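Written out below as structure tokens is the structure these notes cover.
A single protein chain has been omitted; all remaining protein chains appear in their positions.
We call the chains A and B, going by the order they appear; numbering starts again at 1 in every chain.
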Amino acid sequence: MRNAVGRDIPDELLVNGKEVYQGKNYMDGKYIQKASPRTRRYEKPQESKIVDSLVDALKACGAKDGMTFSFHHHLRNGDFVVNMVMKAAIEELGLKDLIIAATSLGDAHDPIADYIEQGKVVGIQTSGIRGRMGEVVSNGKLKTPAIIRSHGGRPRAIEAGEVHIDIAFVAAPTSDCVGNCRGIGGKSNCGSLGYAMTDAKYANHVVVVTDCLVDFPNMPASVEAIDVDAVVVVDSIGNPKKIASAAARISQNPRDLMMAENVAKVIASTPYFKEGFSFQTGVGGPSLAANLFLEKYMDERGIKMGWAIGGICGPMVEMLKKGKVGKVIDVQDFDLDAVNSINQTPGHYEMSASQYANPANKGAFVNKLDFVVLAALEIDTGFNVNVLTGSDGVLRGAPGGHPDTAAGSKCCIIVTPLVRGRMATVCEHVVTVTTPGDCVDVLVTDYGIAVNPLRPDLIECLDRAGIPHVSIESLKEKAYSIVGRPDPVQFEDHVVAVLEARDGTILDVVRQIKPYTFED
Amino acid sequence: MIKRPKPERFRLRRTMMFMNAQKPGLIKDAYIYGCDSIMLDLEDAVAENQKDAARFSLYHALTTIDYGETEVIVRINGLDTPHWQEDIRVCVAGGADGIRIAKCESAQDVRTVEAAVEAAEREFGVEVGRTLLMAALESPKGILNAYEICSASDRMLGCAISGGDFRKCMQTKFQPDGVDMLVARGQMLMAARAAGVQCFDTVFTDLDDNEGFEAEVRQNKAMGFDGKSLINPKQIRLVHQIFAPTEKEVMQAEAMVRAFREAAAAGIGVFTVNGKMVDVAFIPGAERTLRLAKACGMYEGDLV
Partner (left out) sequence: MQIEKSAMAGTLESSDALVTVEPGNQGIELEISSSVMNQYGRQIRATVLETLERLEVKSGHVTVVDKGALDCTLKARVECAVFRSCDKSAAGIPWGGVIR
């Protein structure tokens, strides 16, 4: 069945009430019955929940074949915990048919690809999938289609019972003996633990894995002992160098800077750019650099940013410290400046993934967002964005908060170079739709700006400010005139991943890649 | 194949950005940054054993990439190398707007290049005289001969000083106040103006020293340079900002040119602006100001 972004969704996926994507805010006003976990009572006072090993923790939680284990991705590419837990479960306990439900997965999890090929891991639910895991899934090695959700879509699915977590493993930079965890104060600090919070509340069992045990009580706790069954102390939960970079530097690339300046110009031309406005930006080159130019416009107009959300890094913390932004609410930290600031700098708070972006709760921050500046691997003439699959059709990205912030914000700006090497970023049809075009308002490229025709008000803003803009079709044509018109990527029929829209409908599917041949 | 319009000998050249002709990723769209001229480099940026490969890249870049309004100049290898003749052939065949003669020291150097350019124009069926020339003055001798160099050919659009080599010759180093090259810059400017050609300052290489760069560009403008050579697109904006006329200058220039044209149309030789008599000698300058203002987005009228 064809959905609202023109993607053909196989009928066999449309079971148990699953629908195809119908457009933004389709589920507004509907009621959901929240799922509840089945948890164990710990009535008798316990001195400590520390167990000797992951195996003991797995046993204590009744781990068995076919279970769903959840993980957060705050340790990013430095994470050791996913591999450690899966190794204990599969190689030491001999478990199989396991499902990994992670908030995101990356290159650090290459070893899991082996477990997929061996058929031990049969399901993946995640926002991001990259590296070898992306390749084996794209090659059709995973038994069931991977389910890809946005950061807001995941807590929605968990709350609705669409994902039921048997055991949540919380990698914790610090924990006390009963499982109060924080993202700071240890040796593998990651700052916010926002993505772990919903998992811990809805999982049947919760195991904290830490490499830094601290005195009780570890306060203020991000994940609380009231939800934790066991604590495991390991040598190291991750490689600190890969968890948080030293400092996210603002790009010096002239192309990035040129685009960033145009992003700031667009923002400054809209009526939302006023005292107290709210803002989120990615950490990609041009997105982050937009901060720099935005500050200039804020100074010129004598206004301040009310609040900023998102994955946070140094430049935003710097603005908070300078008093240019009132509050920073943080679901994830990207560099040490942000890690060291959360809950320390006045006005820098932690939030959960649900609070950040869940479309089914009653007050996610994204819904109050004025501007979001985001990157894209591809964007098509319908303003649909792909941040998941490479131009070769292989899974190597993550929707993350992209679809959530795009849908919630008043003005969503995509910033990307028109071409990357020989790849046309602006194209006729994206390989996979990860953010639907009805949520995207403006595209800024190094060859010009295009505004979504759905936003005549923004077109008027740009015209009034004398900011030149063109149609997205003409940008696509320019791109193709430089790199040539690409041949469509060839896929098999077999669906290897289902891309869920944030509201739970099906936005797109990813199919198995076909090896390339020169047959004409 | 892209056909570039006939090059204008005197046009706006506030910014000339160097680009390695051998780097496909750089040259494919260098025009997007809005510099007035691109300087594709076959000389220092290209390793000795890649000169041949750079010419193939350059030829296809010149003939397939639409640089639009951006002027395309090529810096060729010095006359003391085995490369310059083939460099000239590829520039002319590819339709480059101009050629920058490296290490130019005499009028004879210009004439040597001119002869080779003319031969190439005939060989490749290009209109004779189409390809412009400019001289890079890199030594004290070049500076001392600046006037004869600038007047050596009708193809000459101007000259530029090349700071790195020049400072070495003079046994000095970069000085923040510009005293290291003050005389050379002054002498070259005078020679260029006397010969009626344009004059460009050297590159500023420390990309982290924004204040130093701004100070140098301000001095360039104050001294009367037409523009500056650049090594990075991020330098473009500041040069354009500093070289932009003030609003008052634009208004004055517009009034002057308008009054002059009205008087000329009415057959009147003498004219006034705001009650003051204006000398015809000011008109070319006023027109230049308006062209500059137009390029800076400060003037939208139709007088230029």
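By our rule, contacts are C-beta pairs under 8 Å (C-beta built on N, C-alpha and C of every residue); 3 or more make two chains touch, one makes a residue touch a chain.
Keep in mind it's a predicted model, so treat the numbers as computed, not measured.
With respect to the full assembly, the chain omitted from this view is in touch with A, B. When the whole complex is considered, the residue among B:Arg75, B:Arg89, B:Lys103 or B:Arg167 that touches the unshown chain is B:Arg89.
Per the touch definition above, the residue from A:Gly17, A:Gly302, A:Gly421 or A:Pro468 contacting the chain not shown is A:Gly421.
What subunit A contributes to its contact with the hidden chain is residues 391-393, 420-423, 482-484, 486-490, 513, 516, 518, 520. For subunit B, the residues touching the absent chain in the complete assembly are 1, 23-25, 28, 51-53, 55-57, 59-61, 63-65, 82, 85-86, 89-90, 93-94, 124.
Assume only the chains that are shown with their structure count from here on.
Work out the mean CA point of subunit A and of subunit B, and you get 49 Å between them. By the touch criterion given at the top, residues 252, 254-255, 257-258, 421, 446-447, 482 of subunit A touch subunit B in their complex. In the complex of the two chains, the subunit B residues touching subunit A come out as 25, 28-29, 32-33, 207, 232-234.
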